[in-house]
Each structure stands twice: as structure tokens, then as C-alpha cells.
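Not every chain of the complex is shown here; the ones you see sit where they belong.
Naming follows writing order (A, B, C and D), and every chain is counted from residue 1.
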Amino acid sequence: MKNTDMENILQQVQEGNLSIDEAKTKLTPFHDMGYAKLDHNRQDRTGFPEVVYGEGKSAEQIIRIIEALKEKTNRVLATRIDSEKASIILESIPDLTHNKDARTLFWRHEDEPTYLYNGYVSVVCAGTSDLSVAEEAAVTAEAFGSPVKRIYDVGVAGIHRLFHYLEDIEQAEATVVVAGMEGALASVVGGLIQNPIVAVPTSVGYGANFQGMSALLSMLNACSPGISVVNIDNGFGAGYYVSLIHKNTQTEG
Amino acid sequence: MKNTDMENILQQVQEGNLSIDEAKTKLTPFHDMGYAKLDHNRQDRTGFPEVVYGEGKSAEQIIRIIEALKEKTNRVLATRIDSEKASIILESIPDLTHNKDARTLFWRHEDEPTYLYNGYVSVVCAGTSDLSVAEEAAVTAEAFGSPVKRIYDVGVAGIHRLFHYLEDIEQAEATVVVAGMEGALASVVGGLIQNPIVAVPTSVGYGANFQGMSALLSMLNACSPGISVVNIDNGFGAGYYVSLIHKNTQTEG
Amino acid sequence: MKNTDMENILQQVQEGNLSIDEAKTKLTPFHDMGYAKLDHNRQDRTGFPEVVYGEGKSAEQIIRIIEALKEKTNRVLATRIDSEKASIILESIPDLTHNKDARTLFWRHEDEPTYLYNGYVSVVCAGTSDLSVAEEAAVTAEAFGSPVKRIYDVGVAGIHRLFHYLEDIEQAEATVVVAGMEGALASVVGGLIQNPIVAVPTSVGYGANFQGMSALLSMLNACSPGISVVNIDNGFGAGYYVSLIHKNTQTEG
Amino acid sequence: MKNTDMENILQQVQEGNLSIDEAKTKLTPFHDMGYAKLDHNRQDRTGFPEVVYGEGKSAEQIIRIIEALKEKTNRVLATRIDSEKASIILESIPDLTHNKDARTLFWRHEDEPTYLYNGYVSVVCAGTSDLSVAEEAAVTAEAFGSPVKRIYDVGVAGIHRLFHYLEDIEQAEATVVVAGMEGALASVVGGLIQNPIVAVPTSVGYGANFQGMSALLSMLNACSPGISVVNIDNGFGAGYYVSLIHKNTQTEG
């Protein structure tokens, strides 16, 4: 809360222009933390999605949460929903879109536009076994309003496939690179383009892969700058992050 | 290289409007990789900085490299330059700006504007011992054209200090959060603002800190979304990354 | 055993005032180890609970042990009892209180007071997924006689919720902080209050979480003093520990 | 800040009994965070020590800080001061007490009592090589007002020495156990007494000791309850923590 705002409120109280109850509401710490704005935005129908993390929640719990959120907001995303749970939930809430690969459920109010921003972000992945994490990133970015160009199965074992799509990646506002095993794809893409890359190591692989540690270390040590990293298999985090970058590109124009 | 471009070139050859030598130059792979553009840009005086990584190079080598780069570009940044080397280099090239904390040397052509973008990025750090990494991030972002708001010494052990600056952080285009020890600051900032955060774990600490592993894992596991991570002590990478995001915000307008 | 005590016993033997058998009992090493006192206390009906670690024991074994303990003591706590085992045990011993989240069974003699100490300890946890460990801590502290104030779901991703409860935490004799993922909550609470905190890292999370290693390292490296740490997921240990501290606050008055 | 307090202040403003400036001071967020109390206490001459972490600071910086603190408070503790720095500082501020083993400097106002609490805490260590960490814990607890009973060189390789001192440990309000190598001492003491133990793993040892990891894991996995752990070599943290527990025992009486 800015100093002058507080002075203002107190003056109104002193002058009798503001009731004590109203003043209390204005002065409670959440207001001066910049956080409540988000809450207010969310209670309005702004299209900013609410997210439900499905792991460890029962289908029944998820149904209740999604139904409550649909009352309050225009976009609802649920992640980490396995096929079995998804089937049960879809029986109760048939207007959800289920992406089996991404393990997501998504709902958008009929008045809500599909996308919120111009341009697009891209999601690049190395192999078909990284598909699930890549789709989680893509669906998340879409849920947050970004058009997404998917460029899959372009791992460095057949690097020529990557070059086909270089121009598409170059023109994205930001790019998610998903790769397991040795995670080299992030470095290679990072050496070829200049837009921000969010790298997602996956736990795909075996042997001395250590549940994704190999790709994680590889990406943190990438010799190309312009790469930042999220947690292993965290497709949601990466999709959210590129959409944040994407949103920022719109605010200046 | 786009399909139509290649067709175009070949047609000109066929029609005798383009010599074989000229066609060869246009068709060599580097041109169709989107990489050479950068090189060409760099050879022009565009203000895009060239970067010299100082570790493991002698003062003499660095002097030679910087002098060569000054001929070709308008901005030169050298990182990881300790005080002793800096003194020697400054004797030869006195128009460099030396930032002792950041361990950087920077040069900007007199015709070159200080900043290239509107708005600013912020660099937040937890303790005074994270200062060196934070400054490396800040100086790098400035070298790449971003105004920087520095918000230092706001670690979670005295979290009220952080709240003072929340509005400044909230309004930055992107924010670098630098923290050692348990790295909690990234999560806390991430829970309060909605713009992209690049977290830099530092190797500051002792005991079961493991040269920054503790802060690195903490940041990768941050419970707030909107956080991505670069390598331990990699202030340069973080500064470069927020400036990339910042640059993107300008291109749409 | 103090020197003068032994001399005393021997003198009584020499003077014929103590039989050899009685002397032997008094002189056996356990008596002078300060440990037997506990045993004696426990055999009396003092309310000090006996604890049964349920993991790896069959329902039948646990029933037998609890029944034996009920004969000897006024409070019995069993931990790590999954729902299935709990059902079987409750059929045999219906006067046990089952806490499903904490995975505990508890019994208190009807003459035994609910709480043994004035004041209270608090148990704070970051997210609903830490609930099980937090409840284990809370139930344990209650079993050992401490009133407990539970403050749940106040993780740093929404730090304003924490501030609501700060006064309650500040006034507790000691506080358990339970958090998974990056464990930042311990540092944040530690930066705000001055009473002893026992931090419990949980194995909640995924990716580079390494079964709680991330939160453990974070808590050990907490930048706020006044924090000590117990093993990953060790709610019992934390609840026991804060109750020990709580008991100590009563002994001086 | 409690709801009723805020209402109270606003009412006084409304009624003209409180100036806007005074109201602003009372309403700024720090006041309702429970943190400022500490600051106020510290600005008074209450004997609560200010602590200076010496590592990475020059002797000159430390002198300036200590001199400033002596103006504001009655007790000043500086830790991690090596012998060389200590000599320089002592020349400027000769009334500091230097503990070479603990690597500490301490100052107490002449009107300030040596100890603040009844009873004592104990510091137990395994070998002479753990002495430095043990002394840091002991001096810290003393600086914070706790009398300390030191019980050194009672490692489990000669466990009979420990039994001599068991009664002393049993009667302490809380106990620090410092041990390197396999850290077994914490478990053994924890199996013999019932008061809270704070275990400090030290980096003493060689081979598969991994800079204290061996003792750290050992202490976290201690089979006796009633043990919590601080970071490797963190004597300060342990001393501070037992003094916190000790202080709590006085407040109820």
C-alpha cells in the first residue's frame, strides 16, 4: 500500500467521509500486497483460468471443484488426470475437453475466445516418449490463451528433421523444449534461435538416467544462453511460463 | 531456407540473372539456418552486445578480443573478470566500465543509446552475499539494453522488507531472483507477483548446502508457478534471459 | 549413581540394615542410568504415553501390544496404521480413537485428563498434501498432553493466508512447520516469529524432489535461525519434540 | 494486527483523538507482523544480543558494525571470526571477549547480567576435533543468556565417560550434541535422557564422510525420539535454539 493511499483513507475517516468498516476493508494487508487484485480478477469473468492439480484427488473431489470453478471463472484447467478418472468426471461434466496424452481436462465458457493473444508459442519435443509432457505444456499454454505450434519428434538423433521447423520456432514468442535422456535438444535449439526457451527435462530413459536427473543437469549446463529450466516432467510449469512471456508481449503495444 | 527462396535463386541462375558464385553464397547452409542473420546483425553496428567469458583467459587475450570486438560492434560485455585482471585490462582500454561486484567490464559506443527498451526488469536478491551474482545479472541485462531496478537484501528472514518493494517488482517486465542457502525467496516472490521470474541459485551457504544444490532443488520445486531456473551462480544467463523477454515485449507494439 | 548413594547402600549392608538382595536391586546399573525412572514412571499410571510403531506389524500383533499397554499405562498411541489395519483393530478395541489422516490410533484412560500442560503448540502446514504428516505431528503432541492449534494450507504460494495466523503462531510455545516441495514455509515462519520451530520436510512433490531431499536441504539451510529439522515425513518425531519443549515450560513455574 | 486493534485506531482517528501521522505509524504493516516488537526490544537495552556473521566480512567492516551495535544494545556476538581478524578487531575494541576455539567475539554492557535464565543448558561433544563447533554453540547460548555446562570428549568409542555426566545432561533444560564421523553420540544420549536434544553434525572425519553428510544422515535417522538436527557445523544455530527453549521455560513461572 502506498503511503499516500493510507493517508488518503485516514483523512476520509477523520473527515467522516468513510465508515470504519469500509476503511478496515481497504486497509487489510492483502490489499496492499498486489495479490488481491488477482483474486478480484479471478472472481470476475476474465478468462484467466483456474487450475486443478488432479494427482492425489478423487474423481468426486475433482468434479466438485470443477463445478464450483465454472461458476466463478470462464476457463478451468485440470492436470494430471489419468484416463480412468477422466471417464468418471466426463460422465458428470460432459462439456470438458479431455486430452488423453496431456492427461488434462479443460473447459471454456461459450462466450470466451479460444485465444487471448496474437502470435504463438511453440512446443518442441525430442521423442514420442516425451509426448505426454509436451502435450501438458501445450494444453496449458492454450488454456492460458496462447496459440501453440507443436513440433514433435525432432530429437538430435535425426537432427535434419529439426531444421525443417526452424523458421516456425524462430518466429514463436517463446518456446518450450521437452527432452529426456541426455536432453541435448535444448542446447541445439538454443544455439539456433534467439527467443526465450523454457526447457523441460523428462524422466524418460533408463540406466544412468536417474529419473530425469541426466536431462536436468544437461539443460542447466546448456552451452547456449537463452535457456531456463523447470522441474522434471513439469509440462504445466513450462506451458504456464511461456504463456506469461507471451502475455507480456501484448501489454506494450 | 524457405522452399520459395531456393526456387527463386535457381530461377535467376537458369535465367542468367545470377552468377554461379553469387548463387553459391546464397545457398550455403548457414544462410538457411537463421543463424547468419545474427552474425550479419552483429557485424552491423546494431548495439547487440558481444560477450567475452573471462574465466581461464589471460588479461592479454581479453584485451585483444575486446579490441577486435570494438571494431565490429557497438556493445561489448566481458564477464568473470577478477579485480587483478580488470586493472591490467583497464590500463590498455580505459573507456571500459568496470563493475567490481559483478566482475564485469562493459563498453558502449558513444553513439549507442544507454537503453534499448521501454519499461524495466528487476533484479531481486536475498542477502549481501548474493550481491556478486545479482550484479552480474543486472549488468548483463543493462548491457543487452534493459533498464534494471535493483532490489537487494530482501531475504525471507526479514520478509517485511520485501513487501516495501512489491509494487516495483510487480511492474517489471520480468524479474531475476537471486538466492543462496534455501532459496525460499523465489517461491515467496513467485507467490506474490504474476510476471515471469528467472531464479538463480547461488553457492552461498555452508554445511548441507552442497555448492548451491540446496537452493537449486528448492527453486526447481518451487510451489509457485511462473518460475524458471538457470544454473547455479549463473547471473549472466539470468540477465540475458530477462532481457530476451523484455525485448519481446517491444516487438509487438 | 552418585558416589554417596553407593557408599550409603554399602554402609547399610555392612551394618546389616539392608539385605544383599535389596542391595543388588539398588546397585544394578540400570538404576544409576536415569533410564529406569522412566520405566517406573511408565508402570505407574502417569499419563505418559506408550507408543507403538505400526509399520511392518500385523493387526493381530498391534492388538496384543495395545491391550498389554492399556493394563500398564493411561495413554497409548499407535502410529503408521493404515485404514485397513485400523478397521480390524477397532473391532477388537472399540474405545480407540482413530485419526484417518494421521494414520493413528489413540487411547486415554477415562480418569486421565485430555491435556497435561497450559498453553499450546501449533502445527503449521503448507498444502493439503502435507496433511497426513501434519496430523501425525498434531495427534502425537496431543497424545503427549499438549493442546494443539492447527494452521493448515498456508503455503508461501499464497503467503497472505499465513499472515492471518501469525499471532496464533507467535503465541505457541513451539511450532511444527510441515512442508514439501521446496520447504520455504519454514524459513518464512522462522523469519516472522521467535519461538522454537521444528521443521518436517515431506516427500510430497515430483521431479527433482527426490523423496523429500529438496525440502530437507532447504530446511537445513534455512536463513532464519530458530529452526531445527527432523527426518523426512517424521510427523511423530516433530510432535514428540514440541511436546517435550512444551513440558519443559511447565516445570519451572 | 488484530481486527479489534485496527477498529480501535480508526475510531480514535474518527473521533479526532489520534493524528493521521500517529495512525499511519500504528497501521504500517510491520507493526502487525510481530516482527517490529523484536526490533523495538532490540533498540531498548534489553540484553537481547545482536549477531554479526563474520565470514566474508573484513575486519574493518566488522569493527564498524560492532561499534554501531554497542550504541544500540547491551549484548553483541560475532561468529566465524578467525584469529587474524580477531587480533585486528581487538586492537580497536579491546573490551570484546575473544573465544579462539569458538571463533567468536562477545561484548556485554557492564550493567548487563551475565545470565538471564535460571537452570542451564548442556553442550556435549564426541571428540576434541568437534571442539570448535561445540564452543560456538556454548558461547552462543551464553551470549543469549543461558548458563552452559560443557561436557566434552565423551564419544561412543569410550562410552563409560559419558555415563559419568549423565545426571548433568539429564538435568539440563535442553542439550546440544555435537558429533562428526558417524554421529552415534546423538542417538546414545537420546536413548538415555528425556529433555530436548539439538544435534549438530560436524564435517570432521575422512573417507566416506562427505563433509559431514555421514553424521547428518545418522542424526536424522536417530532411533531415539527427542532429537532434532541443525545444519552441518552450525554451532551457532544449535546454541541459539537451546537458548530459545531455555527462555521458554522461564516465561510460564
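The definition used in the following text is that a contact is a pair of C-beta atoms (placed from the backbone, for glycine too) under 8 Å apart; a residue touches a chain by one contact, two chains touch by 3 or more.
Here the structure is a predicted model, which means the values were calculated and not measured.
Novice: Given 4 placed copies of the single sequence, how many copies form the entire complex?
Specialist: 8
Please note the rule applied: only the chains that are shown with their structure count from here on.
Novice: Taking contact as defined at the start, I'd like the list of chains shared as neighbours by chain B and chain D.
Specialist: Correct list: A, C.
Novice: Compare the two sides of the chain B and chain C interface and say whether they are made mostly of the same residue numbers, over half shared, or of different ones.
Specialist: same
Novice: Centroid from C-alpha atoms only, then distance chain B to chain C, rounded to Å. What do you get?
Specialist: 50
Novice: I'd like to verify one number: the distance from the centre of chain C to the centre of chain D, where each centre is the average of its C-alpha atoms, in whole angstrom.
Specialist: Computed from C-alpha means, the inter-chain centre distance equals 24 Å.
Novice: Take the average of all CA coordinates in chain A, do the same for chain C, and state the distance between these two points in whole angstrom.
Specialist: Using C-alpha averages as centres, the distance is 40 Å.
Novice: When you check chain B against every other chain, which residues touch at least two of them?
Specialist: Within chain B, residues 158, 163, 191-192, 207-209, 220-221 contact more than one other chain.
Novice: Using the touch definition from the top, list the residues of chain C that touch chain D in their complex.
Specialist: 2, 32-35, 38, 118-119, 163, 166-167, 170, 173-174, 191-196, 198, 216, 220-221, 225-232, 236-238, 240-241, 244-245, 248-253
Novice: Over in the complex, which chain A residues touch chain C? Could you list them?
Specialist: 29-30, 33, 35-36, 56, 203, 212-213, 216, 231-234
Novice: Mind pulling up the chain B residues that touch chain C in the complex?
Specialist: Checking each residue of chain B against chain C gives 126-127, 155-159, 181-184, 187-188, 190-192, 205, 207-210, 213-215, 217-224.
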